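Complex shown without one protein chain; remaining protein chains in place.
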Amino acid sequence: MTRKRIEITTGFVQADYNFWVGKYMDKFYDGLESKQVLGNRCPTCNRVFVPPRKVCGNCFKTIDLSNNWVKLKDTGTLRNFTTTRIAVSEAGKKKTSEAIPIGMVQFDGSDTSVVYPLLDVQEKDLTIGLKVQVVWNDELKGHPRDIKGFRMLKGGER
Amino acid sequence: MSKQQAAIVSAGFCEHASKRSDVNMAEMANEAIQDCLNNANIEMDAVDAIVMGNMPAFEGANLPELWMTDWVGARDKPLIRVTTGGTTGGSVAIAGYYHVAAGLPGIETVLAVAFEQQSCGNTSVGLSSVALGEISIVNALGLPAESAMRIFGAGAAIGIASYQAINYMKRSGCTEEDLARVVVQNRRNAAKNWWTHLKMPDYTIEQVMATPYVSYPLRFGMVTPASDGACAVLFTREEIAKDTVDIPAYVNGVSSVANETGIVGYAAAGAGQLDPCEQLGAVESAKLAYSQAGISFPEKEIDYAEVYSPFPNQELMWLERLGLFKENTAHLRYRDGTTAPNGELPVNCSGGVNSTNAIGASGLERVAEAALQIMGKAENQVPKTVHTSIGHGWGGCINFVTLTVLSDQPRRK
Partner (left out) sequence: MNKVGIVGYYQVPPALDHNMGRYELIFQAVRGALDNVGLKHKDVTSVVSATNDYYDGRTISNCFTVEAGGGYMKDETKVEMDGAFAVHYGMLRALTGHHKLVLVWGGSMSSCYPYSSSTLLSTDPTFERPLELINDMTAGAFQMRAYMNHFNVSAEDIAQVAVKNRRNATSNELALPESQLPAATTEMILKADVLSSPVTELMYSHPCDGAACIILAPEQQALKIRDDPVWITGVGYSQEAYYLGDRDLTQSQSMKNAAQMAYKMAGVKDPKKETDVAEVFEHFAHEEMIFSEALGFCKPGEGASLSTEIGGELPINPSGGAMSGNTPCATGMIRLIEAAKQIHGDASEHQVKDVHRVVASGQIGLCAQNNILFVLERGGRK
């Protein structure tokens, strides 16, 4: 297992900020590198978290690192969405030429949602409850961006 | 809402190291909290409110208490975060005290958490904006913060400390060996605690003196490390405390009197404070906290001290300003063994900030260790019975001081 740091660079002041992600997120990012979405299950309340967590906030119990892992499919449900043309980075905000929709997606088999771009779709075609599927980035680095976003599944797919 | 006597019933730590790369900030704080709750055999359900603190610019995460909610057990609980620089941990302890002492209905037991993961983010950038003035000015110079830091670095923590050291040596006749002696005592003490960073059980004065200067008179072997670590302390009301532990550490005095912004203020122009050893804030803080605790003769009544001293000369200075030793005599008390664990006034048996410095947590760790000595549960427990102890903190632009006075007896009404 390799230890990874997520690097976030170029703020208003030139400084590199690094964060240790911990063993749970490390395993999660290892999974992404092989196109596998990993969650973990709280043995007390049975909730499944994506990304995985060391502590279940509801139970305040530590979820053991050695088991409780759940392999998830790359499909999920759209729980919420918004479209913005204001791109906010650590340095400031600027208008983008294109409005990109982003959504809260609940992976099938998990109990929480993650926020990612919604690809090749316009806001008018979005409704809460749509089925979606992961689109992987061409290059996988063990980074949150390994998931490029989600695409809408048409009625007949899967 | 009626006033309550507050007491500390438990303290917990995580393992401190220069890089806790195996955990993220939230997981690290959680380790200390679990340790604290386990030590008192208490579940998170029994905690009514949480007080948190760190120095957010060091990790580079704004309002970290928000995303750390689940890891610190704050879900659907009252939480506030205080932050005051180096004194953050001390301020967290004081806030923990006030939450219990105010006696709000429903807030009886309060968890105080302080942490710093200095290997995250960029601490020299964090500190440089204290030492160098507005970040925007550095930015206007067109310099990367790292280079600006090197050019103006004399104003950062070690810069302040060396001014203080030169000044103190001149006043008191304290030698470089005396400074080394303080360091050796701290590092040897640190070796007796499981959670500390620089454990050096066989460190000697000669070894310290053989290291090069970082900034005269401070040598490489005297300098505080940059640590990752967290500390948690449990405060509760008197009647609950008595049911929880044999000897609660009653909190009888708290203060944090601010002095003017120090000599390295805006554009390096201070507000006129010429002597960085004067530390009027510490003198006033001591007066206030001791009067709350009913202490008239600190040098006689206080049995144990945990003072916040990243650099050895500061330990000597604080002990004097806080009224534990006469002016310019502290170094002599290290020579005669007064401050050793088996001495008359043991100091920093935890190894102090000189051995372990997770900045935001350091102030709370002083209070935690001072409490554990009273409770008889310290790792490096002193042989004498500790009735009254103090936990001290230092920070800001050398202008912040926090002080907590603990006792095995509740405050005299």
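A and B label the chains in the order they appear, each numbered from 1.
We take it that a contact is a pair of C-beta atoms (placed from the backbone, for glycine too) under 8 Å apart; a residue touches a chain by one contact, two chains touch by 3 or more.
Keep in mind that this is a model prediction, so the values were computed, not measured.
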* **Which residue of B:E15, B:D70, B:E306 or B:E369 touches the chain not shown here** => B:D70
* **Touching residue (missing chain; options B:S91, B:T109, B:T244 or B:Q373)** => B:S91
* Identify the residues of subunit B touching the omitted chain, counting contacts across the whole complex. => 1-3, 24-25, 55-70, 74-86, 91, 94-95, 98-99, 101-106, 120, 126-127, 129-130, 133-136, 254-262, 265-266, 271, 280-281, 284-285, 288, 292, 395-397, 399-400
* To do: Go through subunit A and note every residue touching the omitted chain.
  => 6, 8, 12, 17, 19-22, 25, 51, 57, 79-93, 102, 104, 106, 112-117, 123, 128, 143-145
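Just so it is clear, only the chains that are shown with their structure count from here on.
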* Cα-centroid distance, subunit A relative to subunit B, in whole angstrom -> 38
* Flag every residue of subunit A that touches subunit B in the complex, lowest number first. => 3, 5, 8, 11-25, 53-58, 60, 62
* Interface residues, subunit B side, partner subunit A - complex -> 19-27, 30, 34, 43-44, 59-61, 69-71, 73, 75, 117, 119-122, 125, 135, 138-139, 144-146
